[in-house]
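Every protein chain but one is kept in place in this view of the complex.
Here is subunit A:
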Amino acid sequence: MLDYTPKEMIERHSGGMINPAKTCQPVGAMYAALGIHGCLPHSHGSQGCCSFHRMHLTRHFRDPIMASTSSFTEGASVFGGGANLKTAIKNVFTIYNPDVIAIHTTCLSETIGDDIPTAIRQSEIPEGKVVFHANTPSYQGSHITGFSNMTNAMVTYFAEASVPQKENFANIIPGFVNPADMREIKRLTEAMGISSILFPDTSGVVDSPMTGKFEMYPAGGTTIPQLKKTGDAKITLSLGRFASQMAAENLEKKCNVPFASLKTPIGIKATDDFLMALRGAFATEIPESLEYERGQLVDVMTDTHFHFYGKKVAVFGDPDVVTAMTEFCLSLGMQPVHVLTGTPGGALGSGLGGFEQEIQGMLDEAGVSGNVKAAGDLFTLHQWIKNEPVDLLIGNTYGKYIARAEDIPFVRFGFPILDRAVHPYMPVVGYRGALRLVEQISDALLDRRDRDAADEDVELVL
């Protein structure tokens, strides 16, 4: 497995990727658009992109992922795709009748410079229906950038400041996380007694129940009235800088809603920070129920610390969740010696700088020395691991090749997870999510200990 990855570190100057740790913008935009109620995502490009993105999301969620495409031909690629888009809009409303069409672009339509707003203006849009768009060039950033761009477009198109006084609720932008995480974030906020609008919100869309009936537009998703209302919120909590902060900043500029930029609430510290931010903004005490959950988490962390304390771990994936996961590993006494994201950090505006600095800062504070890289790939990560082996690998499904090649215990985390089920239904955020992560990490390490132990060393109790 991966026999051609040498231990000796190789300087690569091409800028190409070998085994990427990211994918391209539109899949993130498609996912974000699914977080609007009654919305059909539309991919303005050639149809291969749309099929690939639907395929990947379907494999991760094991649920229907609907989206339409402009199906560019060579002619449209040379002379512009405006006509394709107008035809698509007409066909989609006539045949599939969504409330909203959320258009995103691809490297094709971005390279030829299609003017989407003009095409939308020239389209037949039925009364009461909405079409909006985000530009999502695949040659910038990653799928996280695409999620961010589509979420930002929700603010640009819909958010309105309709009342002079801000109202007593929070906007929460959850970032690129699973529907279970969005549910958990809502549950925590409700437990605080705080009203909120979460957007986008894919819970109830990509984790829908089996009823014997296919719903093209499932019950979930943030509604357009809710998106409009975001302009009246007291505060926006942006969870994960890379996925969420652009929309939060836009909302501040457009509607004067202040925002707090927080980590994705994975692990005890980031969850504490999330609840403290809510507490601070709304002057509401943390309820006993959440304090109890937190106490349970600390109890388990203490009970099991000897399973993972001092263990070396490699973490890779999307920047927001990797940052929070790295923090959590440190809080468990583990040593994240290799931390890598494929998403470039720092090139796309002030708010997005410094994935590497942020991680390095955390490692320095904990006295851990490690490799940290943004815009890296799994070839590099594998080489690092060959040079400094780890006890555990945490990342998406593509990590299984490395885990197998190097015989490392492996915890699946992030996007995409294509080879295991149930994960989209189980949160990793909040105290309960952290409890689950502790269980997964312990299980992976203890399964390995059981496997490797000599017969006489197999322990009944661990």
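FYI, a contact is a pair of C-beta atoms (placed from the backbone, for glycine too) under 8 Å apart; a residue touches a chain by one contact, two chains touch by 3 or more; residues count from 1.
In this section, contacts and distances are computed from a predicted model.
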Could you tell me which of "Putative monovalent cation/H+ antiporter subunit B", "MrpA C-terminal/MbhD domain-containing protein", "Nitrogenase protein alpha chain" or "Coenzyme F420 hydrogenase subunit gamma" is the UniProt name of the chain missing from the displayed complex?
-> "Nitrogenase protein alpha chain"
Among A:14, A:165 or A:302, contact with the omitted chain is made only by A:14
Using the touch rule from the top, list residues of subunit A that touch the missing partner.
-> 1-4, 6, 10, 12-20, 22-24, 26-27, 42, 45-49, 51-56, 58-59, 62-78, 84-85, 87-92, 94-96, 106-108, 111-112, 137-140, 142, 208, 210-215, 342, 398, 401
